[in-house]
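Take a look at chain A:
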Amino acid sequence: MASSSHNPSILFKRTLSLADPSGFMLCYDSISQTSYPVINEVMHSISGSTDHNITYIAFETLNKPSFATNFIDVNEIGFAKVIDRVQSLLPSATATVRSKNLVVVDSLNHIALPHLSSFISSLISPHVTLLATYHKDLPEASTKVGFDNYPNAETLLQFMATSIFDIDPLIPSTLDSTELRESIEKFHIPRGLNRLQFKVNFTNRRRSGRSLLYELLVDTVAHTYEVFEDNTNENQEETPEMLQDLTTFNLSTSAKQKEAKDQVALPFLEAQSEFAGGTAIVYEYEKDDDYDEEDPYEDPF
Partner candidate 1 sequence: MTTPQRQDFILFSDQSVIPTELRAVSAEPQHHLFLVTSTMATQPLWLINALVETCVSGGPFSLNGPSASLKSNPNSITTIASLVHEENFYHNALRKLKVNANGYQVLDILTNFILKNNDKPSDKVLDELLELFPADVQSTIILEQPELLLSLIRGLTADELNKKFILPLMKKCKLLIVASSIDLFQNNENEPLDTNNSDVQEFTRFVTSLIYNSIVVMNLRSLDTGRSKDVTGSLMISRGGQSTNSPLSVHVVENEYLYLTQKDSTKLFYR
Partner candidate 2 sequence: MSFRKRGEVLNNGRGGPGAVPGRTVPGRTPAGMANSNRTLPNRGPMSTPQQSRTLTGRMQNMRVSDGTTSGAPITQNETATVNDEQNGLLLNHPGIRPSPLSGTFVTSTGCEDLDKVLTHMGLPLGHSMLVEEEGTTEFNSILAKIFAAQGIVYNRVTGATKITGGGDNGNTHLIVLSFYQMFAKELPGVYKGSKKDIKKSKISEEQSKLSVQNLTEKQSTPSRYKDFKIAWKYKLADEEKEKLNAKKSTNTQELNDDYKDYNHQFDITSRIMPAPSNSEISFISPNLPISTILTQVEQIIKRQKNKLIRIIIPSFLHPAMYQPDFFSLSKSISLIHGLRSIVKVHEDRCVLFATVSTDILSKLLRIQLENLFDAVIDLEPFPQDMLQFLERIYKSQPNKVQHGLLHVLKLPIFSERGEMQVKKSEWAFRNGRKRFEVDEWSIPVDDVESSSNAKQPGSDDHSHGNENETSHNHSNSSATAPKNTKISLEY
């Protein structure tokens, strides 16, 4: 999965601080964990470096974020004029500029599928990085007929993006992932979601053409990024402690017993071994067998 030659945390940090040229960073989020902490984290990462020109294209947000240099309320000016307005705020592709430009879009769900790819490609240029959110749990608005073979928005965006932050909440301790999904489906939002610590499935597309996928645990309070360790499986493993004090019976097994248990060859294992490739039922008549000619179920052959 992860390439050993890279430290995922450092790579993630570089991506957040826009050190690596990355044209289109896509945040996949859901109501259980929205992308705002990631966007804020980007702002935090770049705040120390050279001045950035940040344009916020808001389909949903009404309050101008403090970091935004320019704030474009799409509903006010209409979608058709957005591109022109943004272009006027950005340097042209050929110009030589020192400052970096970042365009934040909230969110791409509000762009109809036919306009989506042209919208994105018209924004991306060598000086401009696009940081856009796409809500993965918002059902796609019905598109016009004639787009039967066109990829859906999610596929399209995944294809176009150079970095993908697929954001998942840390599952609250009171629930398991199925329960969480079921409550969200009912719009019963449990406690402990939308926190400042969350999990990011980070896809990084390298210039070399390689694509790397990391699972990271992101803490936007302490600004630490660690490789996410899935310890849910370990918990499933039976430990002697788990069986203590459950009953008055002794349920635990000693190391020796366990070893003996592991060495028992299970009957079906032989069937899986290589030379048992062709299967056949071998029946040998023994003297104690009670073979009945009349019984149709007796004889399987």
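Selection rule: all candidates are chains of the complex that A comes from, given by their letters.
Quick note on the criterion: contacts are C-beta pairs under 8 Å (C-beta built on N, C-alpha and C of every residue); 3 or more make two chains touch, one makes a residue touch a chain; residues count from 1.
Computed from a predicted structure; not experimentally measured.
Undergrad: Which candidate touches chain A in this complex: 1 or 2?
TA: 1
Undergrad: Enumerate the contact residues on chain A facing candidate 1 in the complex.
TA: Within the complex, chain A contacts candidate 1 at residues 31, 34, 36-37, 40, 59-63, 65-66, 75, 107, 110, 135, 137-142, 182, 185-196.
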